[in-house]
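Missing here is one protein chain; the remaining ones are kept as they sit in the complex.
By written order: A and B. Residues from 1 in each chain.
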Amino acid sequence: MITLTTDFGSPYPAAMKGVILQRTDARLVDIAHNLPRQDPRTAAFWLRETLPYFPPAVHLAVIDPGVGTGRKALVVRAGEHALVGPDNGVLIPAARRLGEEIDAFEIDPDHEAFPDTGGDGSTFAGRDVFAPAAAEVHETGVENIEEIDWLSPTDYEDLVFPEAELREREARGEVLVVDRFGNAITNIPGNILEDRFGSEVAVNGTAVPAERSYAHVDPGQRLVTVGSHGNVELAVNAGRGDEAFGVGVDSTVTISY
Amino acid sequence: MITLTTDFGSPYPAAMKGVILQRTDARLVDIAHNLPRQDPRTAAFWLRETLPYFPPAVHLAVIDPGVGTGRKALVVRAGEHALVGPDNGVLIPAARRLGEEIDAFEIDPDHEAFPDTGGDGSTFAGRDVFAPAAAEVHETGVENIEEIDWLSPTDYEDLVFPEAELREREARGEVLVVDRFGNAITNIPGNILEDRFGSEVAVNGTAVPAERSYAHVDPGQRLVTVGSHGNVELAVNAGRGDEAFGVGVDSTVTISY
Partner (left out) sequence: MITLTTDFGSPYPAAMKGVILQRTDARLVDIAHNLPRQDPRTAAFWLRETLPYFPPAVHLAVIDPGVGTGRKALVVRAGEHALVGPDNGVLIPAARRLGEEIDAFEIDPDHEAFPDTGGDGSTFAGRDVFAPAAAEVHETGVENIEEIDWLSPTDYEDLVFPEAELREREARGEVLVVDRFGNAITNIPGNILEDRFGSEVAVNGTAVPAERSYAHVDPGQRLVTVGSHGNVELAVNAGRGDEAFGVGVDSTVTISY
């Protein structure tokens, strides 16, 4: 199984699939192709929250603002999974969830296994480097990754999401990502709300109902809830939480309860 | 085969696929993931018009504005098909097309077959309840559904689309849904136009050409036609019929011919 995640929209990912299907009969599963453009941090969040639901697989993730600028191309092994993508941190939070230890390998894009794109770069490494690399890792097997001769052990650029500070009856965190519906997803663990559902908490000083799900408040009303990722989310039933709370990525969020 | 229909956009459906693929090798087919948010009626229409084209399958459909509020979770058997989703009517019109008789079963989300989401609800029942339920129904087989110990027979919330009134040379109906292109799809059967193509009919009192397809009128011009669902559609070639005719869901439409 190979999963695919990009910010390419359509039809670019189809060329990647063609390249893969020239090399393997693996099942292909799309994670997302409309992630925010050139934003490895948001993609890293979604990969971390999504890939652990999958059986062992090769996960191709190309959110790559540095394409063509000499950034490394990686294969990261994490447990029985492998992740393939650029060295900008996008793969790492998911890898940490998938395996206790993670090993990184650098792809040599000038190896004859890859098409000669005629210079020191390509605008479509997803198709020309990452897709054939993912297919080969799949065919070789994650456990035999050291046998692949265009891979060599390497270090990698890390990406660590900040952790919330938990005090007595107060949590101080920040917005990690805003999803397409406008829900502002924080790094505050959802269990702080466990005994508060149905009552109010203070979000940045303002009282807001804490509810198990959107439908517990009227359409257009604000709430704090726990999203599918287990984190506290600032939301509006049938509306945009980011706008109603006046927050965006990196905004500080303090919840008193 | 398992089909998936949601209003989740992306990347949420991917977690559902991961959960399913942990449990079965079934083929997965996406019906739609960008249906109007929290609108079971529109989703019910599209499921009714789409699922009958499929071979026997398990159809997972999560349009679930009542998630976390105690609404029942259902498996509905219809002929050789099964439908899995919330008890808000979204499954029923399709089920009636798929089978002469339909049987409904309630899912017990507190059964150990499902993850303990730590309370009386979850914001992502699609991933935590409906996806594993669909996988299990697929593996058990639709004909053996009674063997599943977290299912029990139940009644269900019905959803019946209104029928048009057909009189002598006049049909009175309403708009059931508006598609993404702005075509206003009515409940008036398309066969009333059978002998009228190429001439005009009166739509709410105004003369409009009846044509077999959009291209028979100039771009920007209004027409009535018969959509792929077999119903009369108010449309504009390369434009939005809903705006040009001033109609939306539930608007009354009278066609005299």
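Simple rule for what comes next: contacts are C-beta pairs under 8 Å (C-beta built on N, C-alpha and C of every residue); 3 or more make two chains touch, one makes a residue touch a chain.
Since the model is a prediction, treat every value here as computed from it, not as a measurement.
Enquirer: Touching the absent chain in the whole complex: find that residue among A:14, A:160 or A:207.
Expert: Selected residue, touching the omitted chain: A:14.
Enquirer: Of B:152, B:199 or B:228, which sits in contact with the chain we cannot see?
Expert: B:228
Enquirer: Which residues does subunit A use to touch the chain missing from this display?
Expert: So the residues of subunit A touching the missing chain come out as 9-12, 14-15, 17-19, 21-22, 28, 37-38, 65-69, 118-124, 127.
Enquirer: Spell out, residue by residue, where the missing chain touches subunit B.
Expert: Output for subunit B: 1, 3, 5, 27, 29-35, 46, 49-55, 180-181, 191, 194, 197, 211-216, 225-228, 238.
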